[in-house]
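Yeah, one chain of the complex is gone here, protein chain that is, but the others are all in their spots.
For chain A:
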Amino acid sequence: MRVVIVEDNVLLSSGLELLLAAKGFEVAAVARDAPGFLAAVAEHRPDVTIVDVRLPPTFKDEGIHAALQARSLHQDLPVLVLSQYVEREYARELLSDGRGGIGYLLKDRVGRVAEFTDALRRVAAGGTAMDPQVVSQLLLSRDPLAELTPREQEVLALMAEGHDNTTVADRLAITLNAVHKHIGNIFAKLGLSPTDSGHRRVQAVLAYLNR
């Protein structure tokens, strides 16, 4: 799987290269800023991209803009955005085009190699990967969620992170049937019609939460 990275900090980009090489990914290019990233994407047509939020020249949220721009230029380009802090607002913007293949994780998560590469593959396959912190920020802010049982909240949180039903069942040590039942209840309580696609479920949840 070919990856293009944009990360201005050499320490971090070399760490990412090391990790990706060890796990069998091919790093096609490492860009240092947004224009370099767009050029590298056009040149290498990667399977997935990894984007840092703070990039030169202003070190603000260039990465978010670069990710959105790349996705508007290259239909369905999978982008995993990494940041040293997560903001619900950025998640909303990244998800706003309503397409899959998007991830938004804290850089802390990269050290969890298996989980990180899992998330990267999920994004590359058109799914989503939301940092648990984004999800918890979302869940905290919405009162109607209080109607959900604690178990349903757990299921919703895992769904929002982008996990499929099997993983949710594994994580919570419950049966797949139980997961289906919980999801049905959640959608019913939140007034959403159930679907099975991982990222569409997240979008539905986020769209509702950010209404």
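Descriptive notes on the structure:
To be clear about the criterion, a residue touches a chain if its C-beta (ideal position, glycine included) is under 8 Å from a C-beta of that chain, and two chains touch if they have at least 3 such contacts; residues count from 1.
Criterion: contacts and distances are computed from a predicted model.
The listed choices are "histidine kinase", "Aspartyl/glutamyl-tRNA(Asn/Gln) amidotransferase subunit C", "Spore germination protein" or "Extracellular solute-binding protein"; the UniProt protein name belonging to the chain that is not shown reads "histidine kinase". Which of A:33, A:61 or A:118 touches the hidden chain is settled by the complete complex: it is A:61. Screening A:110, A:123, A:148 or A:179 for touch with the missing chain picks out A:110. Panel shows chain A; residues 9, 11-12, 14-16, 18-19, 22-23, 53-54, 59-61, 84-85, 87-89, 92, 107-108, 110-114, 116, 137-138, 141-143, 210-211 of it touch the chain omitted from the view.
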